Each structure stands twice: as structure tokens, then as C-alpha cells.
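Inspection log for the structure reproduced underneath, given as C-alpha cells.
Every protein chain of the complex appears in place save one, which is left out.
So, chain A:
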Amino acid sequence: MKTYQVDENGFYGAFGGAFIPEMLYPNVEELRNCYLEIMADPGFSEEFHHLLRDYVGRPTPLYFAGRLSERFGCRIYLKREDLCHTGAHKVNNTIGQILLARRLGKKRIIAETGAGQHGVATATVCALMGLPCVVYMGEVDIARQAPNVARMKLLGAEVRPARSGSRTLKDATNEAIRDWINNPEDTHYIIGSVVGPHPYPDMVARFQAVISEEIGAQLLEKEGRDAPDYLIACVGGGSNAAGAYYHYLDREEVGIIAVEAAGKGVHTGESAATSALGRVGIIHGSKTLLMQTADGQITEPYSISAGLDYPGIGPMHAHLYASGRGEFHSITDAEAMEAGRRLAALEGIIPAIETSHAFAVLEKRPFGPQDVVVINLSGRGDKDLQTYIDYFNL
């Protein structure tokens, strides 16, 4: 059967794999050898789901957005990942990975973060488990996501600024990988999206797959069917999207819509629209679509939202794009900001600016009146208040 899932070598079609220096090999190999077994263990699964329920607050609601539906002439449901503890989907993955790290006997946790959501989610689970936590964050992002920096510190994590390159998410990821190279025995690296060397993209997608599992059950209850016509999610590295799509990847009757950040415009040179601008390349150990120069130097992306400011996308998404399975859109800063304001005004929900990009697709593309459209509301906008204030002169 044709599948959009990962194959046994860690590839999604032509994308993925583990292009890592030998220094990382033992750690990545250890993960590759045991992640499926650990995740399949009933004790692990029970602990994971227990924490998702009692600590994270799952299942998150699938909310029928009446006014938004009326405005756009279709049946729109919002998957409320913004209601997760810590304010975004990121915590689904960090809960999974911290439990896994504990089973591997690791004593120290590192992570990278862009918007700070993954950093906060990692710092949170480290506090929960009593493990020391170092979060790498680009200097530029430290400045534009100040509330999340403060939250990480309050949670007991050390936030280390990444000062190389564009001083954003890609550079924070480089620094985290360097830390892992220097601490090969006691440290687990909790990657925050479906990026990095195999098995990370698949492992993170499986932890996030709780999103699509719940969507299926909730839709069945509300609509009498277990699948929507369309699923919409924003893509930075692509973890919230991977989670929303997961159980529907191989059901081709379900339309998959991925939304990237166009920044100031796809062709302005200040953009993070990877599928539109990227070519096949290697970033952070994964072969994927990548924004780069003709010479193979990785270029510095731009987006108003720190969480989408990444020059690559996860290999699953590169394959969805290349195979035509996914429909990809790029949304500018301005379109996203307007879409965020519209959601606040129509539904009383202030989304994270990353998430606002997904909502802007409603302006770009018509849906039929009978279409059931699920938008993954990946996070809440509290962390972005200053950006909203500056942008709209509030």
C-alpha cells in the first residue's frame, strides 16, 4: 500500500534519514533502536496518557466555530491545542520525550526553542520530573518572546542565547546539537518539531498524533463521521501539522493543507516559505526542502512569528509537498496578523501568531458549504501580546 508514513530507513519518500556526524551516532542509534519498543510498552503508554489527561488537560475540545463558519461559508471546527497546559501543542511531545528520556536513564535535558513555546514545554516537564534543563534560544527570539523567557527561568531552566548566524531557531538548534555532541552520555535532546535526524521526525509525529486521534473520535460524535474534508495547520518545522494529519495521511479523501510563513512576501528575500523557496538539502541531520543559496549555504529566513522562522520543514512535509498529497500555502505577516485579529473578534480567541497563519488560508481559498474543515489551533497568543500591541498600535 502507498503510504506517507516513514519507511524502515527513516525516509519519507526521498526525504529524511540521519545525516549526522559520528559523534551523534551512538545517541541517535540508541533512540532508533528503542523508541518504538518503548512507545509500544503498555506501562509507557499508560503513563503518557495519564499525564496528557491530568496534567496537560486532554482531550482538548474540538470546538465548532459558528461565527467563523458563517463568515467563510463552511463548517469550521477548531482543535483547541491552545488550551493545553503551557499554551500550545508542544507539550504533547515534551511529555512523551521526557518519559522516554527517563527510561533511557538520562539525567540532563537540552532543547532548542524559537517562539519559546517548546522551551517552556520542555522546562515544564523537566520541573515535573526534577531534571536539569538547558534551553538554547536565538538572541533575536529572546528579545521578541520575552514572556516565554521569563517563564522558562521561573520553571528553573537555564536559557542560553544562540549568538551565531541569524540568531534565531536554526542557530539555537545548531547550539543544542553541539551541546549534545559535548555531552554524549547523560543528556537527552528533546527536539521540538518533526525535524532532525531519524527517528526524531517519526517519534515527535507519533507523540503529536494524539491530536488526530482525538479529532477522529470528536468528529464522529459531532458530525457522525470520523474524518473532515480538510485539515489546516501552520508549518514551522511541522509538528502540530504532523499531529493533526497523522491518522489521515493515508486517507487521500481528506484534504491536507499546510501553511507556511511568507514573511514580507515570498519573493522579498524576507520569508520563511520553505516549500516555495527551498530545494532538496540537508539541515540538522535531515534531507528535506531547505532554503539555501546556489552554493548550498543555508539562508536566513524571516517571519514575524518566531515559531515559523525556520529555513527547512520536516521530511514528512517535504514529501507531502513533493508528492502533491499536501496543498501548501504561504501567508504574509500582514495576512496572518489580520487573521489573528479576526479570530479574536469573531470567536473570542487570541491565537499565537504562528497559528494565525493557518487561519489566513480562509481568505485565500474557498470551501463549500458542506465542507467540514478542521483548523489546528496550535497555540494561544499570550506570548505574542507585545507583537500584537506594536503591530496594531493597541
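In the analysis below, a contact is a pair of C-beta atoms (placed from the backbone, for glycine too) under 8 Å apart; a residue touches a chain by one contact, two chains touch by 3 or more; residues count from 1.
Keep this in mind: contacts and distances are computed from a predicted model.
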| item | value |
| --- | --- |
| Name of the absent chain as recorded in UniProt (options "Tryptophan synthase alpha chain", "4Fe-4S ferredoxin", "4Fe-4S dicluster domain-containing protein" or "Cysteine desulfurase") | "Tryptophan synthase alpha chain" |
| Touch criterion as defined above, residue of A:Gly17, A:Gly238, A:Gly263 or A:Pro315 at the omitted chain | A:Gly17 |
| Absent-chain contact - pick from A:Gly13, A:Pro61 or A:Gly281 | A:Gly281 |
| Missing-chain contacts mapped onto chain A | 17-23, 25-26, 164-165, 170, 174, 177-178, 181-185, 279-285, 290, 292, 294-299 |
